[in-house]
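Handing you a structure now.
Right, subunit A next:
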Amino acid sequence: MDYVIEMLNIRKEFGNFVANDNITLQLKKGEIHALLGENGAGKSTLMNVLFGLYQPEGGEIRVKGKLVKITNPNIANDLGIGMVHQHFMLVDTFTVTENIILGREITKAGHIDIKKAEQEVRQISERYGLSVDPQAKISDISVGMQQRVEILKTLYRGAEILIFDEPTAVLTPQEIKELIHILKTLIKEGKSIILITHKLKEIMEVADRCTVIRKGKGIGTVNVNETNPNELASLMVGREVVFKTEKKAASPKQDVLEVKDLVVKDVRGVTVVNELNLSVQSGEIVGIAGIDGNGQSELIEAITGLRKSESGSIKVNGKELINHTPRKITESGVGHIPQDRHKHGLVLNFPMGENMVLQSYYKKPFSKHGVLNFKEIYNQARRLIQEFDVRTPSEYALARALSGGNQQKAIIGREIDRDPDLLIAAQPTRGLDVGAIEFIHKRLIEQRDHGKAVLLISFELDEIMNVSDRIAVIFEGKIVAVVNPKETDEQELGLLMAGSNRKEAGADV
Partner candidate 1 sequence: MKKRNMGLVLSLVLAAGTLLGACGKSDNQGTDTSKDGGKGDTFSVAMVTDSGGVDDKSFNQSAWEGIQKFGKDNGLKQGKGGYDYLQSKSDADYVTNLNTLVRQDFDLVFGVGFKLKGAIEEIAKQQKDAHFAIVDEQVDQPNVASVLFKEQEASFLAGIAAAMTTKTNRIGFIGGMESAVIERFEAGFVAGVKAANPKAVVDIDYAGAFDKAETGKAIASKMFTSGADVIFHAAGDTGNGMFTEANDRKKKNPEKEIWVIGVDRDQADMGPDIVLTSALKRVDVAVQDLSKKAMDGSFEGGKVVLYGLNEDGVGLAPINDKAPNKDAIEKAVNEWIGKIKSGAVKVPGTRDELKNFSAK
Partner candidate 2 sequence: MSKRLSSILTPIIAVLLGVIVGTIIMLASGYDPVAAYTALWNGAFGDIYYTGEVIRQVTPYILAGLAVAFAFRVGLFNIGVEGQFLVGWLAAVWVGVSFDLPRIIHLPLAIIASIVAGALWAFIPGLLKARFRVHEVIITIMMNYVALHISNYIIKNVITDHKDKTDMIKDSATLRSEWLQSLTDYSRLHWGILIAIVCCILMWFLLERTTRGFELRSVGFNQHAAHYAGMSVNKNIILSMVISGAFAGLAGAMEGLGTFGYATVNGGFTGVGFDGIAVALLGANTSLGVFFSAILFGALKVGALNMPLEAGVPNELVDIIIALIVFFVASSYIIRVFLDRFTKKGVK
């Protein structure tokens, strides 16, 4: 069989750092080829070389057997290579069609022939099963739809080879299903696909072959039907990985968090948390399962004081905390691993040391009479960095310089170290690789075993099923069911999350 793309012994250096060390990737026509590696392993660098954004220091690239030099993305486009970026490059205020034709406008007598363009967009979208409304504005359509627009953009430019960079990271389970269907349709229509990911489940489901890279080195290429997730994971991480987190049975005691009839509105004034009831006891992990946008974020923001609640009650250890300041709530024994670590969790331009005392800087021993004690602050940072295995050049490095996984470990270390009675973890493993996920899950369970209450919010059903002692399903701002993970399966949870069976499951917690 012919290879449409061959990247042979690619080497890419940044100063003294070797990002790609003799990596070889060969893409067959009509296959889905997964590129697997931990965060920072060099996947994106390799793809940026292929897309013409970086020039390699060694190795060669062949397209359909012909040696090529790709010095900029336009050349990649001309060679039929298209990239669907993880962060969409779309103009929010333009329509779907306008975004697709941007840069390749069909003009008639000097102005854009939008009718013809819409017709073409419709044709392509029908052919590949990518249904979108060509006239809708980007700001009005869902993330999944926006991704389709990105795919259409590459197809419109005549791409034969499509690179998907972590395409499922931003999607809901339903959207992921649809995307997998789209990928299969694309293959049927004769396209070839490179799928960058670190999610083993997806690889097993759609990919034909998989190339694994680790710390910049190519580990090898395997046929997916001859391997299993455990093997892939150990190839990627370089050691055995335990998937099913070991844990004892929970021994819940008294209520730590009690939420009663909570009502919260979002920025637009729409009620998104609607008379919600929830409780979390000490010594248990309660997982909140639900499709994104059913009030999870607002619920957490209300509990942690980041958002105003309309009515109801939030008690921690029996103390009423509704609409108190974040500081008061923090001091009452609530730890929060925020959903967006860049937005809330860290000050990226601060050194790690200062980030480690973000909530406790005003307390002894980190300061005295309003003057910071940097010796103590950095001692604390060193301790946490060591204890939680945060890989950073030093405690003086800016938080910005760390990889996502290490940033997350640092936040978790900080929150756990404050020894809160209630630990709220919102999507604590989003965007992380299996090694880091394993670590974080262990830490959450450890907290539970120490008698803390843990509230976990995640869109990954696996994670919820794996870590929680109880699962509370949220739908349209209400907890619609509470189930025991041992007595349920993804099928049932999926249905509950979609709002069916509400009556049977019962609404009280």
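Selection rule, in plain terms: all candidates are chains of the complex that A comes from, given by their letters.
Observations on the structure shown:
We adopt the following convention: contacts are C-beta pairs under 8 Å (C-beta built on N, C-alpha and C of every residue); 3 or more make two chains touch, one makes a residue touch a chain; residues count from 1.
Here the structure is a predicted model, which is why all the values come from computation and not from measurement.
In summary, of the candidates 1 or 2 that share the complex with subunit A, the touching one is 2. By the touch criterion given at the top, residues 15-16, 304, 306, 325-331, 336, 338, 343-350, 354, 358-359, 361-362, 367, 370-372 of subunit A touch candidate 2 in their complex.
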